[in-house]
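Starting off with a structure, shown below.
Note that one protein chain is taken out, while the other chains of the complex remain in position.
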Amino acid sequence: MFRRASLLVYLLLCIVPLLLGLGYVLAYSFGLIGLLNHGFTTAHWRAVLLDKTFWQSLGYSLYIALACMSIVVVVSAALLAGFRKNLTQGFLSAFIYLPLTLPAIVAAFVCFQLWSKSGLISRMVYQVGWIANLDQFPEWINDAWGLGIIFTHTFMATPFFTLLFLQVYEREKIQRLEQLAFTLGATPRQAWLKVTAPILWRKSFFSILLYLVFVMGAYETPLLLGRQSPEMIAPLIIRKLQKFNLLDMPQAYVISAAYLLLLMGFGGLVFSKIKTRMA
Amino acid sequence: MKKTLLFPAILLAFIFGFPLLFLLLLSFGQQWPYPSILPLHWSEETWQKIAWEKRIGNGLGLSLLISLSVGSIASILSLLLAKAVAYSPNQRWWLGGAYLLYLVSPVVLAASWQFYFLRLGWAGQPLGVWLAQFFITLPFGVIFFNSFWNEQQRSLEHLVATLGGTPWQTFWRVSFPLARGPLLICFFQSFLISWFEYGLTALIGVGKVQTLPLMVYQFIGEANIFYAALASCLLLIPPLLLLWFNRRFVFIER
Partner (left out) sequence: MIRWIAFGILFLVWGCQSVSNKKTEEVLNQPWEKIEKAARGSTVNLMMWTGDPLINAYMQDFVVPEVKKRFGIDLKIASGQGNLIVQALLAEIQAGKTESELDLLWINGETFYQLRQIDALFGPWTDKLPNAQYIDFSNPFIAKDFQQPVDGFECPWGNVQMALIYNSQYVPNPPQNRQALAAFLKEHPGKFTFDNQFTGMTFLKSMLMDVAGGAQNLAGDFDEKKYATYSAQLWTYLKSLKPYLWREGKTFPENVSVMHQLFASGELWFTMSNNDNEVDNKVSQGLFPSTSRAYVWDSGLIQNTHYQGIPKLSTNKVGAMTVVNFLISPAAQFRKQNAAVWGDGLVLDVNKLPAKWQTEFQQLPKRKYVPARAELNAKALPELAPEYMIRLSEDFRKNIIEQ
């Protein structure tokens, strides 16, 4: 009884708002609602799917997220390997939490002030005498590779994953397994690669995937730190939704719906793979 | 601590703490032309102009009220709901819904909800903003607590039941104490989601429900980096204070 009531509350408070939202997005994308729409049409879907902008943007978002998460996983694992004791006690354990409280817009702002051509780092390098003027400072912000975006998200995600790895390490009692490996004659390197890393990877795979999707949907960071082309998916949606041409609005809903469907398909694929591997 | 690790650890701590220090410094600055490393003038004028405005105080109060209540109610309720979801035979489908919410672009989600909130007459009111924020934090909590209600927990409950404990006793005496650590984390994360929420608050609140982020976010996007730094500080201080008082917000210490 209690469980049924709970599920009902869950349905009402979580699923219904979601479905209402999705219904609105789909209806808008097919021209069924919307002040400037005139009834059912697939024109908006065609306009989006047949144009390379959407696909480019999808690919670019995926690239940024993959690059970011690769670095985050490696760095977090390295921090765990090198500083495990310091992460639970002492001053480092206090400082590592700080980036967790930064919202993306503030992190992007700080990154810009640090790494742009006229940013703090460039000033320091100039004062040391390595560059003669700010034009010689490399392009790290608004560059073709999205380095600024990747850096910012790496900075925000690394503490999170370091702490996550630490929890997995303790919960799965990896230390004991490592010691077992040592007694069996493994070198520290072997123990790390064959025992620790695989467990960490498998136990946090899902979180890594989720964070990947989160980075793919970034808005404030690419807006300030990226280029107008290629463009990540969220800035593309907002451009269609809010820029000068009101007639572009339905396309924003098409892009969100198409993006959602693609991710769902991909998510289903991953799930079924995991399931078969476990079976 | 091993001597060899001390220096790298200090360096790391510096890297993680630097953005906050940098923001605080900039908020007192005036004029920062290339290539000087520090701003040319220092002044508390920016703080006086923005931070001591009366409406900032009101915004801070309203934001704290909303975020603390959203955070605490959402995390407690999601603990209960997550149990039903986790024990349900259709767990995967139920949970899928919660995940789905985070794949929709927040602005698009806000735009679609705005329609329904307007219909219901909740737009432009603190209650509407509260509900909208609640709707995005609750699924987060359910996902968060899903792993809490695992096999181990279930067998523990069975054990209590066989020893004659009522469901209420099981929850109150066994599950809840175990959930205290995760609850704190969930509360803090939900608090943060609510605290930094801008788009949803602006749309559902029609700009009238003036939370602190709503008031100071616009400064971050503007030309004056010193105002932006100050606005960032204002946004960061409350979560940092919470963190200061209770480090267990971010992870369980054993």
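Letters A and B mark the chains as written, and numbering starts fresh at 1 in each.
What we mean here is this: a contact is a pair of C-beta atoms (placed from the backbone, for glycine too) under 8 Å apart; a residue touches a chain by one contact, two chains touch by 3 or more.
Because the structure is predicted, anything quoted here is derived from the model rather than measured.
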Name every displayed chain that the left-out chain is in contact with. A, B
Sole contact to the chain not displayed, among B:Gln114, B:Gln133 or B:Thr170: B:Gln114
Touching the absent chain when the full complex is considered, from A:Lys85, A:Lys203 or A:Arg227: A:Arg227
In the full complex, which bits of chain A touch the chain not displayed? Write them out. 8, 11-12, 16, 20, 33-36, 116-118, 134-135, 139, 142, 144, 223-224, 227-229, 242-246
Even though one chain is not shown, chain B touches it at residues 30-34, 41, 43, 49-50, 53, 55, 111, 114-116, 118-121, 123-124, 202-203, 206-208, 210, 214-215, 218-219, 221-227
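Everything that follows uses one rule, which is that only the chains that are shown with their structure count from here on.
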Which chain A residues qualify as touching chain B in the complex? 2-3, 6-7, 9-10, 13-15, 17-18, 20-22, 24-25, 28, 79, 82-83, 85-86, 88, 90-103, 105-107, 109-110, 113-114, 118, 120, 122-124, 126-127, 134, 159, 163, 166-167, 170, 210, 213-214, 217, 219, 233-234, 237-238, 241, 252-253, 256, 259-260, 263-264, 267, 271
Within the complex, chain A is touched by chain B residues 1, 5, 8-9, 12-14, 16-17, 19-20, 22-23, 26, 34-37, 77, 80-81, 83-85, 87-88, 92, 94, 97-109, 111-113, 115-116, 134-135, 138-139, 142, 167, 192, 196, 217, 220-221, 225, 228-229, 232, 235-236, 239-240, 243, 247, 250-254
